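Excluded from the complex is one protein chain; the other protein chains are retained at their positions.
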Amino acid sequence: MTTSATGFFGRLNLDALPITGLIQNPNANEIVANTAAAVVIVGVVVVVGLLSWFRLWTPLWRDWLTSVDHKKIGIMYVVFAIVMLARGVLEGVVMRAQQAAGPGDGFLEAEHFAELFSTHGTIMIFFVAVPFVFGIANYVVPLMIGARDVAFPRLNQISLGLTVSAGMMLMVSLVVGRFSTGGWTAYPPYTGAAFNPGVGPDYWIWAIVVSGIGTTLTGINFAVTIYKLRAPGMTFMRLPMYCWTIICSSILIVFAMPPLGVAALMLAADRYLDFHFFTNDLGGNMMNYANLFWLFGHPEVYLLVLPAYGIYSEVFATFSAKRLYGYNSLVIATMSIAVLSFTVWLHHFFTMGQSALINAVFGIATMLIAIPTGVKVYDWMATLWRGRIRFSVPMLYGLSFLMLFVIGGLSGVILANPTVDYQVHNTLFLVAHFHNVLLPGVLFGLLAAYNYWFPKAFGFRLSEFWGRVSVCLWTGGFLLTFMPLYFVGLMGMPRRSFSYDDPSFRPFMIVAIIGALVITCALFSVLIQLWVSIRDRDQSRVPVGDPWDGRTLEWSIPSPPPPYNFAIIPQVTDRDEFAEAKEKGAAYPTPDAYEDIELPRNTGIGFALCVLSGVWMFALVWWIWWLAAVMTVLMILAVIVWTFDDSTELTIPAEEVRKDHEAWLALVHSETAVDRDFETSPENRGLARPDLEAFT
Amino acid sequence: MDKRSEMHRRERRRYVIGYGGSLLLTLTTFAVAYLFGIETPGVYLTIGLLGLAQLVLQLVYFLHIDRRRSSREDLHLVLFSTMVLLIMILGTIWVLGNLAMRMHMHVM
Partner (left out) sequence: MKRAPTHSYPGINLGERHASADKAAEVVTFGFWVFLMSDLVYFGLMFAIYITMIDAQAGGPGPHELFDLKSIFAQTLILLTSSLTVGLAMLALKYNLPRGRIVLWFGVTLVLGISFLVLEVRDFMAMAEKGGIPQRSGFLSAFFGLVPLHGLHVAAGCLWLIVLGIQLRVKGMTDVVISRVVRLALFWHFLDLIWIGIITIVYFGGLTYG
């Protein structure tokens, strides 16, 4: 393949636009593709229009895009994740619809179907789960450990910028050209230049490389934040469980993202420079790719699910009004899972041809992970045991998780047996398994976190009614969509098939499409919940900041928190610091003195790198070499120039801190504390009456 | 000020020792290869051990990793990273070596 014979715009021309396909060949397939492209374009136009109409460009730039406040960066991550989630869910629905249409009756072409499952997987893992997990972590971790920000606030902004620009590449691929058809794993030689000379795999490669860099920087940032920035007195064994899971997750990122980067860049070298890492000829070895990819891929699923475990740990403890049961065993279990996750990658390719001994070793290592996970499940149940349980929305997500996740986990233990795996590998059984751990595990956890910490971030609670509706819809939709897949998987239906011959699969596929539609409703119910909650926010304000009788430090400050988080950095003496303080009557102390607070100043470097790296990726995908070179130079220059900037800190005078803090303390003393029974009523202004009975 | 210049001397000495040791190990490595020939049995093992020795030497004298309390966090980090890296590298060689053998690719 030659990469030299290209013009000023590389290989970019009008054929790259989907409308060209529609004009030449109008059919259902092209209509779906064009609708998707139109939605992207209309979405951009609407957003730009609204921002201009309400004159929001200046506030957007000043308060958000250039902000280095971990709280705002966290919120931007979550917004980005939810936008991408919408696309991912809709793609899932289109795929289920295609399969429900029955043998040979689908409305999509095979190529288009392959594009759908490739983008669906890539988006859900890299642009929904990761940014959502780290969006929540961004918001919560510094508040939990009593810090004013993360260790490297400006780096944090750069991470966000790179993640978003990579995600935008997937949106661009809807409008210009085609995305990869190689699945989210992009195995060569299928994705190599010989079989796939188009732009699809290149979109995948650069989106993965750039978002991978962003994620790695986030991992470094959070490992260092939790390691070095804990409040005085917060020893490791006083660290909230959620922070433990984030530190383990960060360690997984630091060590597991490089294999992905290596694999993707080697694939790029094969495609662009005619190397022979994974080609069929001249000594290339595509098995190296599978090995590298899963060296990343397996730790990846744990880096997603561990933070969800942490969220559930906080939710179960808070809404049972009890100390988390078995803290030490949970910490050990989390660390064990993190380390074990590096020893099991081969179970993703049991059938590649290595000896039975190797398969057995990795199979046993995989089954071992069930032990620490089981410890966790029992610890959570013991936390609920004899607690004063309130069935609020996060708790409902948690209970749904406990029941469904165990099923998903056990189907994983079944798959860990290589002999069984030979039977069901590459069938929908596997698809059912990983959706069964990723939806109840990761997504429900993140939605629980969203409901749990939303009042902290915005100062008002989310609608309880619509929250319950969405729990029911997500749970029901999940069951309807993915339980049938276990059955058709066992019956032998291969995954990723755009059509099939066996009519006995069809009834299951019809149940699955109904489930997919319920999931769509669930997605809308989340948006309705947000809309209703914003509309009725005056009935649910919690300015004092502790609506759930929380146990950790983030609940001891106002909602929403001031930019510096803590007027006075707390001195920690216990694991459930704030719960202990409330029990002793020592919560909301009046400080003796205030100090000037230094905060990082706004900067545009993250936004600049977001735009430059976006153009850079586009240029590389379309072989516009001059533009790629210019962007490379500009990115390096941007970073160098930025390091010359000395005025990076901003001082908030002690007097201002005192004024704000005292006003809030006066509010605390003027409010009446509410009992847990009235937690969801307008009386809850964020001052909790501790449930003393439950402490005994 | 005296204390500072004393510390300066001590730190500089560490660098010089590290450099001298590394130089010696490098020269030995190349000398062994040159004198005995790289194909001689045992030579590669010797070279490997010399390389390992040099890694440890530079970690201690250039990168200041040792068991003192002040650098223990870094020591833990380096040890953990080494463990993960060894799992990845040895696992890769084991798996790919086995695959190559079973598929008669004549690798290793």
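By letter and in written order, the chains are A and B; residue numbering begins at 1 in each of them.
We adopt the following convention: a contact is a pair of C-beta atoms (placed from the backbone, for glycine too) under 8 Å apart; a residue touches a chain by one contact, two chains touch by 3 or more.
Being a predicted model, the structure only gives us computed values, none of them experimental.
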item: Omitted-chain contact residue, chosen from A:216, A:552 or A:603; value: A:216
item: Residues from chain B at the interface with the omitted partner, ascending; value: 4-5, 7-8, 11-12, 15-16, 18-19, 22-23, 26, 29-30, 33-34, 38-39, 43-44, 47-48, 51, 54-55, 58-59, 62-64, 68-71, 73-74, 77-78, 81, 84-85, 88-89, 92-93, 96-97, 100, 105-108
item: Absent-chain interface as seen on chain A, which is shown; value: 151-152, 216, 219-221, 223-224, 227-229, 254-255, 257-259, 261-262, 266, 269-270, 273-277, 281-285, 288, 292, 295, 636, 640, 643-644, 646
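As a working rule, only the chains that are shown with their structure count from here on.
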item: Chain A residues touching chain B - in the complex, by the definition given at the top; value: 227, 251, 255, 259, 285, 287-288, 291-292, 295, 342-343, 345-346, 352-355, 358
item: Residues of chain B touching chain A in the complex; value: 73, 80-81, 84, 87-88, 91-92, 94-96, 98-99, 102-103, 105
